[in-house]
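Note that this complex is displayed minus one protein chain, with the remaining chains in position.
After this line comes subunit A, so read on.
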Amino acid sequence: MRTVRLTGTDVLIKTGSPHLEVPLNHRRSTVIAISALLAATFAPVVTSTSAFAAPLPAFAAAEPNQVTDLTVTQADGFATVAWTPVPGVTDYQIERTAVDASNAPTGTPTVVGVWRPNRQVNNEEPTFADAGFNPGSRFQWRVRARIGTAEQPYSSPVFDTTKAPWGDPAVAGQNLRTQWETTQAAQYTSDVNEYAYTAEVDRLSERVRVVEIGRTVQNRPINMFVIGYPTPPATPAAVAATSPLAVNCNVHGNEPGDREACLIMARQLAFSNDARTLGLLKNTTVLIVPTINGDGRAANTRGNVTGQDLNRDYSLIRQPETAAYVRMLRDYRPVAGYDGHEYGNSQAGDLPMLPPRHQNVAQQIFDESLDMIENHMYVEGAKDGWWACPYGCANGSGVGLSEETILRNTLGLKNTVNSLLELRSSGGATRPDEGNTANNRRRKTFSALWTFNQFMDYHHNQLSDIKTARGEAIEFQAGNNGRIVFRGSRIVPLHPAPHPGEAGPREDLPTPDMILDNAPCAYKLTEAQYNGARTDGPNDVGATVAERIAAHGWKVVKVADGYVVPLAQPERGLIPLLLDEQGEEEWVSGERVYPTLTGRHNGPLTISGFACLSGATVNGPVNLRPGATLVATNTTISGPVNAANAAGVFFGDSVVRGPLQVANTNGPVTVIGTNVSGPVNLVNNTNGAAPYFAGNSVSGPLNCAGNSTAPTNLEVRNVVNGPRAGQCATL
C-alpha cells in the first residue's frame, strides 16, 4: 500500500503533509509516517479512493515537543527527511536504523544527522539530506528535537528502502558500474577502470561522444564526455551553438569525490529515458571532464606530476592539463560551469560554493553566478536537505580569493557563469556517523551528484538569463576602457540569517598597487616575448606565449616590430593580468599601448600604422591604409569606415554612422557591441581564425563572404535590420 507502481515510475501517495512536494527533478518514491499509515489502515473507509484523502484521526496523540509529519523521500544516494518544526527548539537529531524487509531492526539505531537552523534559507520546512548509506539498503528513520541539549521525544518512525544504484542491472549501458560503486566505495575508480567505463558508455550510447581533449604530463588521456540528444552536435562549433555547460570534476588529485559523481552522472545522462533528462539534452550539450588531473589522481597528490597545483594555472597554462582545458573552453564555449573540490574545514556546510569574484569579471557574470548559488542552490538545497553555503563561511577567511589562476575566476574572466563546488571532507558535527569511510565517501559523492544535477536544471531553466548575462559581459569587455584590477575581489554580501548564519568570505578588495586606472588600449610584445622559448612548464620547457595566447583564443595583430594584443575583445579582463608588468602572475611585461585619439576629430581620418580610438568622436570617413590597424572602443564615427588589406580591425561598444566595409584583412577582425547605420560587408578576410561579429546592431544588410573561416557571433545575436547573407546568414 506504500506506493502504486505505474509504468515503472513511482507514484506519490497523498498524505496531507505540507512537506510532501512532488519533486520536479528526480523520480522518487515517498513514504509517510507509520502512524499515518496505521491511522489510514484503521480509519473507517468510506470508499476505496477516499481513504487517503480524508483527514485522519491521529493514531496516538503527539507528546509535547514530539516531531510530527515525518516524511522520507528517496533520491539517488540520499534520502530527504522532512518534518513539521517544533516551536522553540534548538536543533534536531535524525536517527537511522538498518531494518529487514519486515522492518525488524538489523543494526544499531544511530544519530546520523543534526539539523541546525543555518542549514537552510527557510526554517519553516526543515529538511535533512541523509546520505552515506549503501544505496538500496532498507532503514527506519526517526527525528527528535532538542531544547539546549535536552532531548525531546522521537517522532513516529518511517520505514523505507533507499534507491538502488542508478541503472537497471538487466539493461545494457544502464548496468555499467564504476569501480567505486562495485567496491561499495572501498576504492576510488582507477584510471584504467575509468577509461574502460568511459569507453563502454561511449560505445553503448548514441548520445555520448567521448573526446580526448589532451594528455597529461605522464601521457594519460584527458577525456571529455560530450552528451546531447539524440546525438551530440558533430563539431565543437556546433556544440558551442547549443550554449553548453561544463563540469570539471577532479583538478586536485586527492579530492576524488566529485569525479565519482561525474562518472555516475554520465551514465544517467547516457541511458536515462525520463522526460527530464531528455528535455535537458534536447536543448543543450553537457560537457563532463572527469579527470583533468589524471596523474595527480593516480598518485593521490594535490598537484600534477610536477607538483604544480593545476588550480593555480588556468590563466598561465604552463601545464598540458590546464592548456587542454582552456583550449576546450575556446572551442566549445560553455556558457556555464562548475568546478569540483573537497574541503577540509569540518565546520563548513555540506556544499560550499563561490562565484567568480575577480573585479575584472563583468558584473553580469558575477551577478548571474551568485544568482545560481543563492537563488537556486540555496533554495533547492532547502527543499532537498543539502546545506549549500558560501565558501569560506566558517573560519575560512583565507580562501576563495581573486587569483585569476583559479578556474572559478578564469571562467568568469572568460564570461562563463560558474561556481566553485566544495564537498566538506569530514562529517563534522552535523553528520556524526561518518567515521566509517564508506559512509563519508558516499555522502560526498552523492552531494556532488545532487549539485551537478541542480546545475543542469538551473542551466535549463535560466538559459535565457545566462545567455543575456554572457552577451552583455562580452559586449562590456570588448568596449570597456575603464580601470584594470590585477588582483582583488568583489564582495559577496552576507546572505540574511538564518543562512548562512556566519561570516561570508573575506572582502579581499584590491590594494592600490593592484589597480591601473589609466588603462592601455593594447599590449605590444617583442618577438622574443611572443615566440621566445620558456622554461616555466614541465621539465623546464614551457609553451611560447604565442601558443598560450592561441589557446586562450585572443586576437593578435602582427606589426612591423612585434605583436599587438588589443584589449577590445571578449577576454579584456584577463589579457592584462598576463601581459602587464603590474600583474601578480604575468607571462611577460608587454609594452602598454595607449590610445592615439580620445577627443574629437573633424574631417576624414586616414589610418596608417596603429590607431587606437578610445572614447573618440570622428566627424568624417575613416579609411585604413593597407597594413594599418584600427582599435575603436566607445567611439562614434560619423561617416563610412573602409578597411582594405588592413592588419587588424577591432570595434567595441562603438557607433558607425555609415557603411562598414572590412575586406582582405590579413589579421584579426572583431566587431562587438557596435551600432552600424548602414550596410556591413566582411569579405575575404584571411587571418585563419573566425572574425567576431557579435552583439551588434546593423541598420542595413549584413554580408559576409570569402572569409577563410566563417565569422562567429559567439552565441550573442546581432540585430540586423536588413538581409543577412553568405557566411553571416545565421548571425
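The rule is simple: contacts are C-beta pairs under 8 Å (C-beta built on N, C-alpha and C of every residue); 3 or more make two chains touch, one makes a residue touch a chain; residues count from 1.
By definition in this document, contacts and distances are computed from a predicted model.
Engineer: Mind telling me which option in "Uncaracterized surface protein containing fasciclin (FAS1) repeats", "RiPP maturation radical SAM protein 1", "Transketolase" or "Acyl-CoA dehydrogenase" is what UniProt lists for the chain we can't see?
Structural biologist: "Uncaracterized surface protein containing fasciclin (FAS1) repeats"
Engineer: One chain isn't shown here. Among A:N122, A:Q187 or A:N461, which residue touches it?
Structural biologist: A:Q187
Engineer: Which of A:A246, A:C389, A:I406 or A:A469 touches the chain that is not shown?
Structural biologist: Considering all chains, including the one not shown, the answer is A:I406.
Engineer: Among A:T198, A:Q529 or A:T712, which residue is in touch with the absent chain?
Structural biologist: A:T198
Engineer: Among A:R177, A:R431, A:K444 or A:K524, single out the residue that touches the unshown chain.
Structural biologist: With A:R177, A:R431, A:K444 or A:K524 as choices, the missing chain is touched by A:R177.
Engineer: So that we can see where the missing chain sits, which residues of subunit A does it touch?
Structural biologist: 176-177, 179, 182-187, 191-193, 195-200, 202, 210-212, 219-221, 223, 252, 254, 299-303, 305-307, 309, 311-312, 339, 341, 343-344, 354, 391-392, 396, 398-400, 406, 408, 420, 422, 435-438, 441
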